[in-house]
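Of the protein chains in this complex, all but one are displayed in their positions.
Presenting subunit A:
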Amino acid sequence: MIKDISLARKQTRVIDPAKNLHQRQLKQRIAFALIWLAGIIAITALLFIVGYMVSNGFKVINLEFLTTRPAGGVSGKGGISTTIVTTIYLVLLTITIAAPLGIGTAVFMVEYTTEYAGKKNLVGYLINLIRTSVEILAGVPSIIFGLFGFAVFVSYMKLKFSLLSAGLSGACLVLPLIIRTTEEALLTVPKSYREGSLALGTTKWQMIFGVVLPSALPGIITGIVLSVGRVIAETAVFWVTLGGSYRLPKNLLSSGRTMALHVYMLASETTAFDKALGTSAILIVIIILLNLAINISSKQFSKKFSGK
């Protein structure tokens, strides 16, 4: 060891410090330039896509487009009113099913299983299994959720192509997302809050409901808003579970068509490509607004909590 150190000292004496510094700074400049370039290319591409969609799409958007229902047929006549309503219905239904399940699972995994984690018993294995499945499910292509929904909800449970089938399948799709974001949010709640609550003689449930969940709320809301975005953007799952009727769904067992699905159908089955672009533009705007909503709400929360 001592030999190595004296050797290293000798070497540093040989190197000219000024030249060395110059070389290192040159390397840094090249690296920075490449990183900048990568960033600029990526952002330009994204801006181009959004710009193309919005500028072309907005040509067909007017009040009539928004308030009349699609007429069907190869010409793709009509507007998108029913698809907007169906999208809202489906988002509400999916989140109503997925949010309680997902948040409950995450609370269970974070708050009630720490004492079993890593232990070699049935509960320990079960929890490991849940955790692994959630991770795998998060990476599964959405059409697989669609096929599952088709096999189980549409065919086996005889729910037909319907809002309910689609809502249940959509819930399966966003469940891993909600579980993971909620889990992460719960894990960031400091231990001192939990101890502080328990030391007051609260039950564990009072601690979770009164302190832990409120502190984790911004993270949980982010997960839910991301899920809303996911449902709005999804086509594959709903293609095989929601059917494609352009009429307004009358009840949970009616078929329907979301905006994203409508874009897909317009683009693949009709000649009305401009209307597909118009619908896409509205979708993009909605997603942008959702992201803004996340930013604003999480800022509001942190403001409230830090008291500044």
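One rule holds in what follows: a contact is a pair of C-beta atoms (placed from the backbone, for glycine too) under 8 Å apart; a residue touches a chain by one contact, two chains touch by 3 or more; residues count from 1.
Rule of thumb we're sticking to: contacts and distances are computed from a predicted model.
**Student:** Would you kindly match the missing chain to its UniProt protein name, picking from "Sulfur oxidation c-type cytochrome SoxX", "MoaD/ThiS family protein", "Phosphate ABC transporter ATP-binding protein (PhoT family)" or "ATP synthase subunit b"?
**Tutor:** Of the names offered in "Sulfur oxidation c-type cytochrome SoxX", "MoaD/ThiS family protein", "Phosphate ABC transporter ATP-binding protein (PhoT family)" or "ATP synthase subunit b", the one UniProt assigns to the missing chain is "Phosphate ABC transporter ATP-binding protein (PhoT family)".
**Student:** Using the document's definition of touch, tell me which of A:72, A:214 or A:244 contacts the absent chain.
**Tutor:** A:214
**Student:** With the missing chain put back, one of A:64, A:135 or A:195 would touch it. Which one?
**Tutor:** Answer from the full complex: A:195 touches the omitted chain.
**Student:** By the contact definition given up top, give the residues of subunit A that touch the hidden chain.
**Tutor:** Contact residues on subunit A toward the absent chain are 114-115, 190, 192-193, 195-203, 206, 210-211, 214-215, 304-308.
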